[in-house]
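Removed from the display is one protein chain of the complex; every other protein chain stays in position.
Moving on to chain A:
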Amino acid sequence: MTSAPVLQISDLRKSFGSEEVLKGVNLTVQRGEVVVLLGSSGSGKSTFLRCINRLEEPTSGSITLNGNSVTASNANLRTLRKQIGMVFQSFNLYPHLTALKNITLALRLSLGQTRQAAEEQAKHMLAQVGLAEKAHAHPSELSGGQQQRVAIARALALEPQVMLFDEPTSALDPELVGSVLEVIRLLRQRHMTMVIVTHELGFAREAADRIIMMDKGEIVEEGPPEQLFTAPKHPRTREFLKHFTGR
């Protein structure tokens, strides 16, 4: 059952002009697996995640989601994107809509749900991230941690096959980080397949099934957290861990 890969990425390359930012990345993510992506600033982590749902157009390589090609020229992108939940560092909530409407918008427009069904689903999602009572608040009335949890609920509501997190806690005050990580832990318990970019090494160690170390657009090392944290093989991994745990 765990052998069917949800995501299969092979030889993914991306260049911005003459700068090659991803230099042939291969990654297979199994159903229910939690993969944490580490790497210093500019190593290409965000670009990698954004290529998976083609917010960024890959230069070459192939990506499949449950066996369906995302990179094919005739891929039904809208359908595939609904199955790939994405959470951004800066939340990207719609400022003019309440928390509830932020969630119902895609339910209604992408899934074609009725208003009533969408609102029910949205309330359910808000309750899951502990914000049932904030349904009618606008983003500006929410803390960063609350906004990020609404953003997670918005992505989850579409019942995606995989969730991508791009530094979900980096824009948060330290005391708000915990509430967001708590939601991700909950998703892990429910066997949600996730690819997470984060600099929270403690969380990575505890929550990841596998850690990927990225450097200059390449995967330089990967393995289970214990192995990677206690016996890093690649010099860049050692340097990175020293830098981040030394703070």
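Keep this in mind: a contact is a pair of C-beta atoms (placed from the backbone, for glycine too) under 8 Å apart; a residue touches a chain by one contact, two chains touch by 3 or more; residues count from 1.
We adopt the following convention: contacts and distances are computed from a predicted model.
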item	value
Protein name (UniProt record) of the chain left out of view, among "Polar amino acid ABC transporter permease", "Nitrite reductase (NADH) small subunit", "Aspartate carbamoyltransferase" or "Pyruvate dehydrogenase E1 component alpha subunit"	"Polar amino acid ABC transporter permease"
Of A:Ser60, A:Thr79, A:Thr114 or A:Thr245, the residue in touch with the unshown chain	A:Thr79
Contact partner of the left-out chain, one of A:Leu126, A:Ala155 or A:Val180	A:Ala155
Option touching the unshown chain, where A:Ser60, A:Ser90, A:Ser170 or A:Thr245 are the choices	A:Ser90
Contacts of chain A with the absent chain, listed as residue ranges	53, 55, 78-79, 81-82, 84-86, 88, 90, 92-96, 105-106, 109-111, 151, 154-155, 158
